[in-house]
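All protein chains of the complex are present and in place, except for one that has been dropped.
Labels A, B and C are assigned to the chains in the order they are written; within every chain, residues are numbered from 1.
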Amino acid sequence: MPHTAATRDRPAIADVTARVLANTHLSDDYNVLALAAPEIAAGARPGQFVMLKPRPGHDPLLRRPFSIFEILRDAQGLPTGLTILNKRAGRTTGLLAGIAPGESVACLGPLGRPFEVVDPPTEAWMVAGGVGLAPFATLADALIARGTAVTLFYGARRDADLHCAGAFERRGVRIACSTEDGSRGDRGLVTVPLARALERRGGTAVHLYACGPTPMMRAVAALAGRHGCRCDVSLEQVMGCGLGGCYSCVVRVRETPGGTPRFVRSCSDGPVFDAARIVWEEL
Amino acid sequence: MPHTAATRDRPAIADVTARVLANTHLSDDYNVLALAAPEIAAGARPGQFVMLKPRPGHDPLLRRPFSIFEILRDAQGLPTGLTILNKRAGRTTGLLAGIAPGESVACLGPLGRPFEVVDPPTEAWMVAGGVGLAPFATLADALIARGTAVTLFYGARRDADLHCAGAFERRGVRIACSTEDGSRGDRGLVTVPLARALERRGGTAVHLYACGPTPMMRAVAALAGRHGCRCDVSLEQVMGCGLGGCYSCVVRVRETPGGTPRFVRSCSDGPVFDAARIVWEEL
Amino acid sequence: MADLSTAVGPLRLANPFIAASGCFGYGNEYADSGLVDLAALGAIVVKGLFLSAREGHPPPRIVETPAGMLNAIGLQGIGVRRFVDEQLPALRARGATVIVNVCGTTIDEYCEVSRVLSDHEGVAALELNISCPNIREGGIQFGCSLAGTRDVVGAVRKVTRLPVMPKLTPNVTDVASFARAAEEAGADAVSLVNTFLAMAIDVETRRPKLSNVMGGLSGPAIRPIAVRMVHECRQRTRLPIVGIGGIASAGDALEFIIAGASAVQVGTANFVDPFIWGKLTAGLDAYMTRHGVARVADLVGSLDTSPQART
Partner (left out) sequence: MADLSTAVGPLRLANPFIAASGCFGYGNEYADSGLVDLAALGAIVVKGLFLSAREGHPPPRIVETPAGMLNAIGLQGIGVRRFVDEQLPALRARGATVIVNVCGTTIDEYCEVSRVLSDHEGVAALELNISCPNIREGGIQFGCSLAGTRDVVGAVRKVTRLPVMPKLTPNVTDVASFARAAEEAGADAVSLVNTFLAMAIDVETRRPKLSNVMGGLSGPAIRPIAVRMVHECRQRTRLPIVGIGGIASAGDALEFIIAGASAVQVGTANFVDPFIWGKLTAGLDAYMTRHGVARVADLVGSLDTSPQART
């Protein structure tokens, strides 16, 4: 029996012992983990995350935050679970890489502030670096459902690391790839095709969404500022609880340009922030 | 590659990442775990044990001691691994109950002082309480190979807990069972049939071997003393290292009746002890 | 259901399980998100409060360690006045038993924060934080000296009628002497332990993993030391004790209670499992029923250290 907590204004947060439905190996570093968690999937909104613990006990001790990658649905379209795009970084991500179907994972969510889903005629341009792709699958679905045109600027070290691009193409997302070694799309960082597209966009209103390594997000935020675009970033701060309890996940924001910066919790105020609020020098 | 350490006078101690070949559920509390560990199986002698760690990491931290139950052999009779008769008691034994074929366990051994294998015409009478059966399968094999007649006195709470008795019967071991609820064999403790048999043994020389709960071993030791039989017991002290390094596993012994008792390490001086040496009041 | 209520000196609690300071925000976070019914907890200790707001240390503020974590939050907080205005009313409305973790850089500040809180309805007790290892000027200089402990406790004692409970640091040679000092200065109870001063190093960069260099170690790793300290305080003072350190199950809590704690606080484990509170009360209830224990008080300090009888 999962524990759930319902409230007036937001979907219930549930703690589910989620069975592993599938674990798809993408490369040495990446895998997609499918988890049975209907309660969480039902309430999840684009950009939200879950806190996972791959096994009971004290090693590892704390849960870790992961974006909800996709929502799984049954034949009737009812949510049955969710997937995680997992990149190996340490203890927990290493265990999630090796976990087998039939085992289970403690999964708490949905958590955090979701993306604002923009309407046409504004276009949505998503900018992803590596595992920063994770929050954009559900966002693309929501945008497309509203008829908003979606482009994904997707960068990685090399072609082989551009996982899951096909799934976005199938959704009808336009894709502009870049690789550091030039093996697919533009050579260089993802900001190369992005900057070019922004220059050439003419009168089209664009809402940017970015997730990836901090230097990438900083660069995207700068481009957004230069071009007067609204830009939402999804930050990946270290999180102890994901619930606003520990104050570990803070990020410095300024409410007004030149205002006094202060720390806010990225698990509850975020993980999605208006890039213009972030004090980028300190991230 | 397993680490091994060969010496002049005893079989090499190896640390093997042993693959689980099978995990046979016997009851809610008992299972038999088959591990691929040819290096350890090859050198193991009856009564020796291994130190197991069911998974890497710090939870649980220390290895735990387990008797080598059976030696697995290939078609040519070459040792390929060993089995463990596991009884659920806590963290490690709980994990070993649930571990699946294909997973692996860190297995260090063979360790400890083996049983002395007695020759005919002396008879070998093995006395087992519950999981105390574990060291007797290999002992029975060795005794039978020498032509020694073997009897197993085997006690448990109820019939359903008398696991693996058939395997001993198939070896040609005579079995006398007892259950606390009388559902099989004598009602009461295993010392009931043992005491009766000792009374009736006439001139037969008997070497006793005992393993089980401390009160049982104490009672068997007392019977052995009364009847002038040699009795070897296999003790189950808490062990930190199994290698003589930590001095956690001590038991008080007296070298001569009335001599000064002193603590010896049961991992290196034992786990098999002449029951007459043990200071039973303190165990 | 057994009677789980307990008393910490003058403070009556519905059960012994208290959310530890700094590990439960201001409490309202957990109620807003619908996760926890605050009235079902023994009490909550809200995040440490100074007179004014503090912004805390830059991230990284935490790092996981074996069976534990380091934190150097640096007491980020909204200050006591905003607390009583913005947070306390909702806590009262939710029926929470509210303990406030009182911080100060001077004895005057401890007194002033305590005065503000005493002037408002809805605060059940004051926990004096003289043990935060993460900021130089905030408490630890009092908590590591017997005279400092006596001075802070004595001064706050004079300005409030609320129960006063200094929170002791484990980073001392003889924690029981601090419990005695608190007792002499008029404390109603002591809580222990706060975190152990510790550090972790990123060997690749050869830099500390926390921006503040050092941080406080909490979590299951510290539990055996904390239990020992509660036992020592129980033997050397009569002051009620609130036990803290690495509690993650009812069994862990029982270790503290049997060692001498009248109630316990849970911090780190609540991060791992925000639904822990129901499991703790259910586990304690099952234990008391199984052992035929009528009241929590019958367990407090019931440790039997006589040499084991052998047969």
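Going forward, a residue touches a chain if its C-beta (ideal position, glycine included) is under 8 Å from a C-beta of that chain, and two chains touch if they have at least 3 such contacts.
Please read all numbers here as calculations on a predicted model, not as lab measurements.
Student: If I'm reading the header right, one chain is hidden. Which shown chains does it touch across the whole complex?
Tutor: Computed over the complete complex, the missing chain touches A, B, C.
Student: Among C:132, C:165, C:227 or C:244, which one is in touch with the chain left out?
Tutor: Here the residue in touch with the unshown chain is C:227.
Student: Going by the contact rule already stated, which one of C:87, C:101, C:129 or C:171 would touch the omitted chain in the full complex?
Tutor: Of all options in C:87, C:101, C:129 or C:171, contact with the hidden chain holds for C:171.
Student: Out of B:108, B:142, B:206 or B:278, which residue would touch the omitted chain in the full complex?
Tutor: Candidates B:108, B:142, B:206 or B:278; residue touching the omitted chain: B:108.
Student: Of the residues listed, B:169, B:199 or B:282, which one is in contact with the missing chain?
Tutor: Selected residue, touching the omitted chain: B:282.
Student: Touching residues of chain A against the unshown chain: what are they?
Tutor: 58-59, 281-283
Student: Considering the whole complex, not just the chains shown, which residues of chain B touch the missing one?
Tutor: That gives, for chain B, the contact residues 3, 5-7, 10, 12-13, 15, 53, 58-63, 108, 237-238, 240-241, 243-252, 262-263, 268, 282.
Student: Suppose we count only contacts with the excluded chain; which residues of chain C make the list?
Tutor: The missing chain touches chain C at positions 65-68, 70, 144, 171-173, 196-201, 203, 205-208, 211, 213-214, 217, 219-225, 227-228, 231, 246, 251, 254-255, 258-259, 287, 302-305, 307-308.
Everything that follows uses one rule, which is that only the chains that are shown with their structure count from here on.
Student: If every chain is reduced to the average of its C-alpha atoms, which one ends up farthest from chain C?
Tutor: B
Student: Name the chain pair with more contacting C-beta pairs, choosing from A-C and B-C.
Tutor: Between the two chain pairs, A-C has more contacting C-beta pairs.
Student: In whole angstrom, how far does the Cα centroid of chain A sit from the Cα centroid of chain B?
Tutor: Spacing between the chain centres: roughly 54 Å.
Student: With chain centres taken as the means of their Cα atoms, state the distance from chain A to chain C in Å.
Tutor: 36
Student: Which chain C residues reach two or more other chains?
Tutor: As it turns out, chain C has residues touching two or more other chains at 66-67.
Student: For chain B, write out the residues touching at least two other chains, lowest number first.
Tutor: Within chain B, residues 58-59 contact more than one other chain.
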